[in-house]
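With one protein chain removed, the remaining protein chains of the complex are shown where they sit.
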Amino acid sequence: MRIRRAGSLWIVASTAFLAAAPFFLSTYWILILTEILTMSLFAMSFNLLFGYTGLLSFGQAGIFGAGGYLAVLSLLHGPSSLWGAFAAALAGSALISLVIGWFCVRRDEIYFAILTLGFGMMLFTVAHNWRSLTGGSDGLGGFTLPPLDLFVWRGSLADPRHFYFLVLAVALIGAILLYRMVNSPFGLMLRSIRENTQRLSFVGADVRAVRLCAFVVAGTLAGIAGVLFAFFNRIASPEMLHWAFSGKAVLMTILGGSGVLLGPAVGAAIFFVLEHVITAYTTNWMVFLGAILIVLVLAFPRGVLGSLLDLVQRYRGRPRS
Amino acid sequence: MEAFFANLLNGLSWGMLLFLISMGLTTVFGVMGVLNFAHGSLFMLGAYLCLQFVRWTGSFWIGLILGPPLVAALSVLIERFLLRPLYGRDVSLQLLLTFGLMLFLDDGVRLIWGAAYHVVNPPEVLSGSVALFSRSYPLYRLFLVILGPIVGIGLWAFFTYTLWGKLLRAAATDRQMAEIVGVRVPVLFTAVFAFGAWLAAVGGALAAPHQSVGPAMGERIIIESFIVVVIGGMGSFPGAFVGALVLGLLHSFGTTFFPQLQMALPYILLAVILLIRPRGLFGAES
Partner (left out) sequence: MSTPILLQVESLSRSFGKFQALSDVSLEIPRGRLCALIGPNGAGKTTFYNVVSGRYRPTRGRVFFEGRDITGVPPHKLVKLGLLRSFQITNIFPALTVLENVLAPLAVMHGMSFAFWRSLSSQQKLVEEALTILERLGLAGQSHREVSTLAYGDKRLIEIAIVLACRPRLVLLDEPTAGMNPEETERMIRLIHELAAHSEITFFVTEHDMKVVFSVAQTIFVLNQGRLLAQGTPEEIRANPAVRQAYLGGSLDAERA
């Protein structure tokens, strides 16, 4: 109980900090926080699959990028509506993940990783090669961001602070959805699949359907994160769909803690800070990140936040609940 | 006809390089159950070491002979200190570890050799071209096409007829049984991993005069060789051979006939094969 209270205290405090940040941080840091929050949502979607369901996806970026492209396409060819763009991306990424998921969730472990990687790269080649629609390797930009219309209030998203609030709101909604999900009976199904897929199917569960649901939810959230990313950069580019970008979600999740709800968010923050610090000395900062990943996998598979939580629990001498 | 032959030759030579690296990948997976994300980086390391030896000595052959054992030695360390603690744990952890290793090696290469691309000239004997069907083809490509099957047959003979090969296959099929009959499995694992790395590095050294040597070469080939071993059937040698040929030919003919689709073809093939034959073309049904 005490742990839970301490935990919610932390969450309330950091949410308050994030909500108040635009009032005391410089624009530079607001931009960085915006990026961190966007990537947090992306990595959390990956964590639903890997951390909770045990499915290591290397194709999450494919759906992330598809969401970004769909939103930009909807702005370029459809009505100039922010919610319209979000709706198009949401429906599109849900549909794409349904199709990809239908193929991938039948397989486990390595096969799942390779299959998702393959499908993600298929999407990448679509973005990269279908020049007339996607602008090819140049990416798809040249759109104007419509204003944020909240019916009672309208504001320009050209203001980084307004854009920040939009991203914060979307990321929070995503986090709340995931929180409810992992603590629901469905969430228990996911963890049971991670622990022992075969056993769960022997008690009569439709493992494939449960996995597919998780895949679609994760894909849709990734797609939404992709919209934020494309809007933030004012361009949707093929790199967003490349498997190396999926690797970022993997890294952030392992860094922060897989199977811990806010692990990927913490991981995303650490990722950006590290990038900042290390790239001041060398452009080849992946050397360090690779080394850190190796150390984490070997010594701290539960990541920074996961290991901290374990430490607190051991210190209090309470069993996990 | 000429275009066809050119495509065929290009496809086969790329396929042979893919085959070399896929062989190592599939052997390591078959025996140890580890899918090595860093395998392409070992391939790349082989190419860079070859480049370095060429710079020092001017001889490609020295690079081909001395480079791969160095890569194998490095992978002995990798296996003993990084992979070994993860045996018997979640397969995903092994994949993640080798993913970290790939990031480390790929950027490490950039740190040492820079981000630029380098050219390694084929050795004297193999430079130049030969005339075939009234067109000239680079001799080095023909060399690769001929070398591929020789290496393939050599490996097949090794696994079929030598004691070591038989032990490897035994350990791959049933680790416990192999232990019971006295195989020292940990030593065997180290050897297999080093062997796979050696093969990858040989592939890399051979690739050096075939394509430019650059930091992205590992990333590119690892994805393609993943596809090769999956469509061929994980752990299967004939599968790796057929898969590599198919992918190599798909690459060259695809570029000619479906330039728009060419990049997507391997992934489409992967999805189709796994739908029809979930265990791959030569995979054992379990």
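Things worth noting here:
Every chain is named by a letter (A and B) in the order it is written, and numbering of its residues begins at 1.
As a working rule, a contact is a pair of C-beta atoms (placed from the backbone, for glycine too) under 8 Å apart; a residue touches a chain by one contact, two chains touch by 3 or more.
The structure presented is a predicted model; accordingly, all values stated were derived computationally and were not measured.
The chain that is not displayed touches the following shown chains in the complete assembly: A. Among the residues A:Ser201, A:Asn233 or A:Ser307, only A:Ser201 touches the chain that is left out of the figure.
Among A:Arg161, A:Arg191 or A:Arg234, only A:Arg191 touches the chain left out of the display. In the full complex, chain A contacts the hidden chain through residues 180-181, 183-189, 191-192, 194-196, 198-206, 209-210, 213, 217, 319-321.
Heads up, the rule we're going with is that only the chains that are shown with their structure count from here on.
Within the complex formed with chain B, the residues of chain A that make contact are 50, 54, 56, 103, 106-107, 109-111, 113-115, 117-119, 121-122, 125-126, 128-130, 243-244, 247, 250, 254, 282, 284-287, 289-294, 297-298, 301.
Note for the complex: chain B touches chain A at residues 35, 82, 85-86, 90-93, 95-97, 99-108, 110-111, 219, 223, 226-227, 230, 234, 260-261, 263-264, 266-268, 270-271, 274-275, 278.
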